[in-house]
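Below you'll find the structure I mean.
Apart from one protein chain that is not included, each protein chain of the complex appears where it belongs.
Here is chain A:
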């Protein structure tokens, strides 16, 4: 095209030419518009096309599938794992930092301490990487923006490395067994296998378990196991577990609330490989200049601070949710007196007696945490006296004014009933 073509046409002055030139001008903009259209179509359609439908697998009964899970003996794997938790709590991102800073005091703690890190999983979406090679070598990494938190178990060493602050946490496996409740898995069940085992413990005549077709998870064919409570009054709607057809390993775990809406917990592999991970994956030497905290040093830092207890309560919510209380995880920080359980199956309500001291109310705790507690509260009165109900989409807790705490995956009415029956 000649450089002055457009000038020539506009100066020609002839109406037809002018209109033709305008049309040509407009026609060129078809190109960028087409590019946008094609891009939008690609973004919209490719996932739909890639989703090749549910795989065709031989029929299997729920019993056989559960046995398959039980027999599953996957020793070696590596994969990427996504966990989305939506308890209906406000975003814990900022709150979490105030919790840990409150709990750890100034400078005593280490951001590489596993308990501080894993609380973050209670809210939002997180990408994790897991790698395992036999019972002695595992690695769990929490992927963050331009940083990563890694928990590495290699032989007798347990390392936590927080690349953001360049801090290292070091413990040994023997100590961990006694005190930390066999590492992370018992405190926060994070892999689908852990979650499924916890859920299966709760299976009895209060629960229906069926095989609900097949699905494709992380590029592998899987059966879907549907676990549903038969009782009413619970906040748990259904639990779906996708089980790998070949290895029997649970690949995806979804918990939907009875109130409907998005899943409360949606945890699954986005990529998984059952080959032996490279040995170097589990090697760790603290980098030069990194601050190393030994496990023993942290015990003194666990104070009786109100916020520290709240953190513990969060963890307890996780434990409660997946069957019986596991008190070895509580490490003496829990309120006095073991929990007593009212009701059965899905409607179990655990009762804690905090010894009349009461729950940290908003004013007591103060700050962010206080506002947070108050915003969740909901005053109730009944034969048991009066109290406050704290609600999430899954776990509800009734805290009476005389210091008793009723916690369960049940609705408000069931909590009040439990409190009245206890009187």
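Quick notes
Just so it is clear, a contact is a pair of C-beta atoms (placed from the backbone, for glycine too) under 8 Å apart; a residue touches a chain by one contact, two chains touch by 3 or more; residues count from 1.
Keep in mind that, in the parts below, contacts and distances are computed from a predicted model.
Look at the chain that isn't drawn here: its UniProt entry, checked against "Ubiquinone biosynthesis protein UbiV", "Aldehyde dehydrogenase", "Peptidase M48" or "ABC transporter permease", names it "ABC transporter permease". Interface note for the absent chain: among A:213, A:261 or A:287, the touching residue is A:287. Within chain A, the residues in touch with the undisplayed chain are 1, 3-4, 6-7, 10, 24-25, 28-29, 31-32, 35-36, 39, 80, 97, 100-101, 104, 106-107, 109-111, 113, 116, 127, 129, 141, 143, 145-148, 150, 152, 159, 161-167, 280-281, 283-285, 287-291.
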